[in-house]
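Shown here: the complex without one of its protein chains, the others still in place.
Per-chain residue numbering starts at 1, and chain names A and B are given in the order in which the chains are listed.
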Amino acid sequence: MSIAATQKRGFGAVLWDYLTTVDHKKIAHLYLFGGGFFFILGGLEAMIIRIQLVRPENDFVSAGLYNEILTMHGTTMIFLAAMPLLLGLMNAVMPLQIGARDVAFPFLNSLGFWLFLFGGLILNCSWLLGGAPDAGWTSYAPLSTTSPGHGVDFYVLGLQISGAGTLIGGINFLVTIINMRAPGMTYMRMPLFSWTTFITSVLILFAFPALTIGLFLLMFDRLFGSAFFNVALGGNTIIWEHLFWIFGHPEVYILILPAFGLFSDIFSTFAKKRLFGYTAMVFATILIAFLGFMVWAHHMFTVGLGPVANSIFAIATMAIAVPTGIKIFNWLATLWGGSITINSAMLWALGFIPTFTLGGMTGVMVASVVADYQYHDTYFVVAHFHYVIVGGTVFGILAGLHYWWPKMFGRILNEKLGKIAFWIFFTGFHLTFFIQHFLGLMGMPRRYWVFLKDQGLDTGNLISTIGAFLMAIGVIIFFYNVVYTAVKGEKVPDDPWDGRTLEWATSSPPAHYNFKQTPLVRGLDPLWVEKTEGKGKMTPAEPLGDIHMPNGSILPFIMSFGLFIAGFGFIYQVNYTWAYIPLFVGMGILLGCMLIRSLKDDHGYHITKEELEREAD
Amino acid sequence: MSHDHSLNPETMPHEPEKATLEGKNKFLGFWFFLGGETVLFACLFGTYLALRNSTAGGPTTNDLFGLELVFIMTILLLTSSLTSVYAMYHMKNNNFKKMQLWLGVTAVLGFAFLGCELYEFNHYIHEYEFTFRSSAFGSAFYTLVGFHGGHVTFGLLWLLALMIRNAKRGLNLYNAPKFYVFSLYWHFIDVVWVFIFTVVYLMGKVG
């Protein structure tokens, strides 16, 4: 379906199309839109934080509000911006890269998105309903269990719902990659982005249930009077920390691995070289993921777990630096001897290397237990995780967007604007966060509403705030570029970068069935193989025939909406009996939809061979 | 494509649950789901183990648990797992009626188990005033065992929906994976119970 055809339809039709779509490419648009929206919200919160800290003892926002903002900034950026944006890219690209027509569970794919969106909306409704959560994105009990008002309840319900969506998405990608690769696309021929999507999904599958349980316990304590974290009744607040970080540390890798994958693809494309040490890259990814599950307690070095536990977790954490280092050197080796094109996608990727290396360096430094007694919960740690999450994930998302924008929308993002945005953001980023390493060591703990006069922290904070404004300008230019491209953007051919992988072998944007004929894969970088062997086109693995496609459905939207309503019921049943009405109505909607989905057969439909031949013209 | 047509012995593939791509996806996806569920229960077990002695002056595991009832419950659930295996055996032989029969037995055993569990909870609450709110141990106990009970309840509703929906049309390649996936779920619940029996009840009595 071309853009022209879409534009002819009315707004209502387009809206309905998106509400009911199960097409992974449209779901990707939804994820990017939803994630982009929350990214702006989280960014505004970040700006308020930096304005508050521009000078000592500032009173731009009040203490309570400041805690709400810092909590929402972290929660929003991690759960509602970074993850959905990555899931958007995965949805847009991974099925194309492995030569699949769709994902394994198109219906669940849509459900995953709507759950994320409604979860995010619940969380943000807290702003309008008496105050946002204020116990930090880590929500340590008993601060979170005793936090007055309903803020933390919104945190619990919002994350529970959107977390369920993510879990569903993870399972979906796993099955897609295992069962639906095109003929010849063996595991060791998969592009790195598909590989990291796969490994990330494994992490999602095994990490998110720990959060689910943690949130349940928190919810039971806050809303139903249980005593998990109530010390007076024998509860133990450290259980929350364990559960949270058993989820939380793999979560960090959930955020960074997809970025690793797409940087690998980008470096190899723009250096015009095959990825150096492909096998090592794959195994490094697996190793990082595996170790990622054994290091959670390095977030808890100061909890008092004892020297044995601290030492073990420190060494396990340092071990992760080895596979990460392998990756960095393999990227450099990929570039070495290449013919490097530098455009905005590549700029973000190149900016990533020094930035992320710095983040990795400080990562090893904070793993050193006794040194961490000083770093822990200070601005040093704030600097460290922004270096890896912004320098890795956000740079990755922006690189990926510039790289795949032509594939997703058939238009190329403006190069000039892209480069300006990069340089401003890059400068602003280092200005904001580099100095924070020193602020931390100079005695500034994190999550501080104010820092006091005469403590030597003024200059550093001022510089940091100036940097934050530059970052904001960079982001604004990027969003302007998006709008500009949508209106006036240059249309590009299907393969504008001289690509190497399968997604560049389809039209831009791809037809909703992706490939008219499933391609036959004859090696790593399948399109490049065909190009170097003279054909320049994929060989089909099958004759032209009918294509089986899934039906769209509004049920995922309604189900998520049901949970959204039920969420309010759960929160307010503490104060009002009437709140049981939304609770039961919402759960009823959810279960009813599940029943309908289970009872009503849905066999999908077929696009006939004749239609396909007609569309070719 | 003959999705809606019931299978007969000639068209019956060896593994009807994995004969279509959709079936294969469902089968694999469900295994992954159970992987996630394993982590979920592992976290609940961990929490329970950390809190099982935090009774805050209330009844302890030793005061509460009686192994007789739990033993009966274990037998009920283990047997229901066996009967669901019979059902799957008949599915593979394309004997729909017998499959339904054994699934029916599975459901009955499941409901019996659930009845026992409700009785047990009721007993603790009224005889010992041991509730979800009385201590951290109470919260952990009811949450762990209750999560399992909730899974049983959901499984029974699922099973009934499947049996009723397909009662008239028999087995086909579209619904065979659904039955099969249910049986996987049911085994999983059974395995979790074995752990609950050991960790909660046996260790509570002995340890």
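Heads up, the rule we're going with is that a residue touches a chain if its C-beta (ideal position, glycine included) is under 8 Å from a C-beta of that chain, and two chains touch if they have at least 3 such contacts.
Following the convention adopted for this analysis, contacts and distances are computed from a predicted model.
**Q** When you check the chain that is not on display against UniProt, which of "Carbohydrate ABC transporter substrate-binding protein (CUT1 family)", "HTTM-like domain-containing protein", "dihydrouracil dehydrogenase (NAD(+))" or "Cytochrome c oxidase subunit 2" does it turn out to be?
**A** According to UniProt, the chain not displayed is called "Cytochrome c oxidase subunit 2".
**Q** May I ask you to name the displayed chains that the omitted chain touches in the full complex?
**A** Within the full complex, the chain left out of view touches A.
**Q** Have a look at A:Thr186, A:Thr302 or A:Asn551 and name the one touching the chain we're not showing.
**A** Hidden-chain contact among the options goes to A:Thr302.
**Q** Touching the hidden chain in the complete assembly: which of A:Thr20, A:Thr237, A:Thr427 or A:Gln573 does that?
**A** Hidden-chain contact among the options goes to A:Thr237.
**Q** Among A:Ile51, A:Leu129 or A:Leu143, single out the residue that touches the unshown chain.
**A** A:Leu143
**Q** One chain is left out of this view; which of A:His376, A:Lys407, A:His430 or A:Lys516 touches it in the full complex?
**A** Here the residue in touch with the unshown chain is A:His376.
**Q** In the full complex, which bits of chain A touch the chain not displayed? Write them out.
**A** On the chain A side, contact with the omitted chain comes from 62-64, 66-67, 134-136, 140, 142-143, 146, 231, 235-238, 271-274, 276-280, 302-304, 306-307, 310-311, 314-315, 318-319, 321-322, 325-326, 328-330, 332-333, 335-342, 350, 353-354, 357-358, 361-362, 364-365, 367-374, 376-378, 438, 441-443, 445-452, 454-457, 459-460, 532.
Quick note on the criterion: only the chains that are shown with their structure count from here on.
**Q** Taking the mean of the CA coordinates per chain, how far is chain A from chain B in Å?
**A** 34
**Q** Given the complex with chain B, which residues does chain A contribute to the contact?
**A** Counting only chain A, the residues touching chain B are 104-105, 167, 171-172, 174-175, 178-180, 205-210, 212-214, 216-217, 220-221, 224-228, 230, 232-236, 239, 242-243, 246, 548, 595, 598-599, 601, 603, 606.
**Q** Show which residues of chain B lie in contact with chain A when the two form their complex.
**A** Interface residues on the chain B side: 1, 3-4, 21, 24-25, 28-29, 32-33, 35-37, 39-40, 43-44, 46-47, 50-51, 54-56, 132-140, 143, 158, 161-162, 165, 174, 178.
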